[in-house]
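I am attaching a structure below and will ask some questions about it afterwards.
The other protein chains are all here in position, but one chain of the complex has been omitted.
We call the chains A, B and C, going by the order they appear; numbering starts again at 1 in every chain.
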Amino acid sequence: MKKVAVVGVSGYTGLELLKILINHSGFELTYIANSEGNISIEELHPSLEKVISMDVQKADPKEIAKVSEICFLALPHKTSMAFAKELIALGVKVVDLSADYRLELNTYEEFYCPHEDKENLSKAVYGLPEFYKEQIKNTDLVANPGCYPTASLLAVLPFIKYFDERSNLFIDAKSGVSGAGKKLSETTHFVTVNDNIFTYNPMKHRHGPEIKEKIKLLENKELNISFVPHLLPVTRGMLVSVYGTLNDETIDAKALLKEFYKESTFVRIKDKPVDIKSTAGTNFCDIFVEQNGSALFISSSIDNLLRGASSQAVVNANLMCGYEEDHGINKIAYIP
Amino acid sequence: MKKVAVVGVSGYTGLELLKILINHSGFELTYIANSEGNISIEELHPSLEKVISMDVQKADPKEIAKVSEICFLALPHKTSMAFAKELIALGVKVVDLSADYRLELNTYEEFYCPHEDKENLSKAVYGLPEFYKEQIKNTDLVANPGCYPTASLLAVLPFIKYFDERSNLFIDAKSGVSGAGKKLSETTHFVTVNDNIFTYNPMKHRHGPEIKEKIKLLENKELNISFVPHLLPVTRGMLVSVYGTLNDETIDAKALLKEFYKESTFVRIKDKPVDIKSTAGTNFCDIFVEQNGSALFISSSIDNLLRGASSQAVVNANLMCGYEEDHGINKIAYIP
Amino acid sequence: MKKVAVVGVSGYTGLELLKILINHSGFELTYIANSEGNISIEELHPSLEKVISMDVQKADPKEIAKVSEICFLALPHKTSMAFAKELIALGVKVVDLSADYRLELNTYEEFYCPHEDKENLSKAVYGLPEFYKEQIKNTDLVANPGCYPTASLLAVLPFIKYFDERSNLFIDAKSGVSGAGKKLSETTHFVTVNDNIFTYNPMKHRHGPEIKEKIKLLENKELNISFVPHLLPVTRGMLVSVYGTLNDETIDAKALLKEFYKESTFVRIKDKPVDIKSTAGTNFCDIFVEQNGSALFISSSIDNLLRGASSQAVVNANLMCGYEEDHGINKIAYIP
Partner (left out) sequence: MKKVAVVGVSGYTGLELLKILINHSGFELTYIANSEGNISIEELHPSLEKVISMDVQKADPKEIAKVSEICFLALPHKTSMAFAKELIALGVKVVDLSADYRLELNTYEEFYCPHEDKENLSKAVYGLPEFYKEQIKNTDLVANPGCYPTASLLAVLPFIKYFDERSNLFIDAKSGVSGAGKKLSETTHFVTVNDNIFTYNPMKHRHGPEIKEKIKLLENKELNISFVPHLLPVTRGMLVSVYGTLNDETIDAKALLKEFYKESTFVRIKDKPVDIKSTAGTNFCDIFVEQNGSALFISSSIDNLLRGASSQAVVNANLMCGYEEDHGINKIAYIP
């Protein structure tokens, strides 16, 4: 068993990491931390009482390096970089759930802040297993993708060669509130969200450039992406609608998708429209496609906290450690 | 006061019609009916106890004609036609909430069923006041638009001249469950819907052809419309995302919208993203627009039961009877 | 028309007051305020665009007194007292939605804080119209009841003479999140509340003493009240279950309730279980009762923001100004 650490156990993705690692027979949880420590994990998360009993540390890379071989960082962007840099220097493998190592330098600095670890940035591997499996197996630093980019890229990458660079690609995304994190704000107040839906940062959200960049890197195409996220009155789950114009109306989109993902453990191509309850609690991405002339509609569903963050992170760790991709990964949905 | 009748008082749109007409100082409710009668309205809808006391009749056009000048039909398609035909023959003005008189004959027969009242179909006026006000004032038969078409057309019609006929127009629509009606089905079971979202009839929904036809009739353009509806885990409200490619990137979309609707009582152009709680309970349509190069995104919010059906129907009746458009129409949202 | 002011227009009860007063033909809104001013009401509450346009002032009692005869205070406890004291001294009638004038001095000081306006406290009238109508008509200061006490007292007061002072009276209450107010906290974060239910402050909530005190004052009985509130994953609405032990098993509880409230405009005794959607948006209190031997169960439903606060406040203002109790009060539910 490999010894693992989790930093950022107060938040939702941190909790989801623990939920997976507690029962993972290939990983032993040796160190868990947040910014303050001084509490037990079962006090911090009462649902874990009688499940695990462990003290939460005040995060310290040197202490992590003493007891762990691999560390998951569930921290805000910018905060992550400081930890990752030190951990890598101490020989600890890192899976970072923030945006800090996901993008090329200029993209990162344009949409986030000045980068403080350019050396490791150049070595980081984007943690989308369906497209970077071999690189993930051979790296010490994985940059876990954003939730919206995961759902969008899995849907759209198989079709890139069929889109014109001149046409627009539209992504109408819808996410549960857990994606906004625990931080208190008017936007996440129950009374604001319940029975409501609205877009936020339309066409300006930082996941737009992430999607665009990965399409460029993987398919060498510069597409005009309009990414428009919405907040849904649900706790978890994400449904992404992709709308594009095909340059070849004769393709059989469904057959193409099924062929493309036939070896993929965690992508299911569905004959009927997908929904978010069927992927909730799992690492699956369900995809449905419909076409009408040159118009293509792809509907992609994931659990934003799992495939969009924590379970995909553990899949990446599995690969980094030579385990089977799906070792210890939950496949049983939170349904009904 | 004009005497009015409502047929179909068991369902949601029927109840919403009553809620408006009860307090409408220009209309007197003289006849209310469903398919069975034999019950009081306050038994059928317990929230109306101490608000109104009236018997529900088993719908009979001859009886309606004896006591009413104008009749609202909140019935399924096909059933409506039979009533409308007889009522018009008896001299009663009709506002029909079904699809029976909304479309041109061939479109109707392609997507619904054989039409049984072609004569009146040719005289019916599409009840979208912002575009057909004069015709509505002068007709005896208004075909109330579908909910999705109302939200979509209000958003998109101002921009039609800026879309190429060759490009695709995508409509990603999201509606509350009341739009599916009272009929029991697995799709509307609480456990299916709660915390969930999914598309249904993507690109095949009958509101697609309705939108396409009205764009053709009003703007003489044949656009490729891909209409994709989704079911939201909310009771009421509808948010429509329209994605199109402009043939002129220099237009100021927001200024254009504000100018287009500057005289419209019930359309509000917003500077920030719209949401469905702010229009719930009212006849307002709130619209927000964002552009990025040639990509145009319009977000349109209405209450599917009100602006999408019942309040728009009463606005139409107001116009047919020479009243002010907003006479007796609620403008105070169900918010928080 | 009487000129009215509303202080505290940022919050939910403040917004609900405006929603009623905007269309109230007996009241003219002359002054609206919050703690900061410097904004228009339609910017503060975007759903009010095209409904009302008015500047929000930074609350100042002297300014209020210049333009208003009656003032609604939708402020936190303690803050209210300062305003009320000055307004009364300036001759303005006050309807206070806080707890500041609801209780006897010792009860208030035990559960809230030192009272700063004992003189007016002794003159204030508890604004529960079914029990204090004549006093409300003749007072200049109404203390609007708490939401839970309103629903509980309306349910339980008709039966007090049938409860033993030695037995326990249990109140299991359930409220929508708007009752907690706009203030951000982990408890009202969407992710905490959605799909969840839990009690808070069981047996310690300050509405317990309020209920107990009013029972004592109105029926001269000292009952042991156990008041246990719960937070519901809904925006608005309140359902209260009252469980008591009758000292006379022969009473017909339903007949007693119907008789007791036969003249009450806003209390409906139902033959089937009540629900919160049927009272949402209105000033109604729906009550259902079931008995089994000596066990009595009463189910009471109100809209916590309306009958539990704002609409009851306007009813009180109606009475203070010599209007009909239900003048301008909404009776049409937010249903479906």
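Everything that follows uses one rule, which is that a contact is a pair of C-beta atoms (placed from the backbone, for glycine too) under 8 Å apart; a residue touches a chain by one contact, two chains touch by 3 or more.
Worth saying up front: this structure is predicted, and the values here are computed from it rather than measured.
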Of the candidates C:124, C:239 or C:287, the residue in contact with the absent chain is C:239
Out of C:122, C:168 or C:185, point to the residue that touches the absent chain in the complete complex.
C:168
Of B:40, B:79, B:194 or B:264, which residue touches the hidden chain?
B:194
In the full complex, which residues of subunit A touch the absent chain?
12, 15, 19, 22-23, 45-47, 49-51, 178, 194-195, 235-236, 265, 268, 270, 272, 277-279, 281-282, 284, 305, 331-336
Since one chain has been left out of the picture, which residues of subunit B touch it in the full complex?
12, 177-178, 182, 184-186, 188-195, 233-235
Which parts of subunit C are in contact with the chain that was left out?
167-168, 170, 172, 174, 176, 191, 195-200, 202-203, 224, 226, 228, 230, 232-237, 239, 241, 243, 245, 273-277, 280, 288, 290-295, 297, 299, 336
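Methods note: only the chains that are shown with their structure count from here on.
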Could you put a whole-Å number on the gap between the CA centroids of subunit A and subunit C?
46
Whole-Å distance, C-alpha centre of subunit B to that of subunit C, is 36
Going through subunit B residue by residue, note those that touch at least 2 other chains and give them in order.
195, 235-236, 277, 336
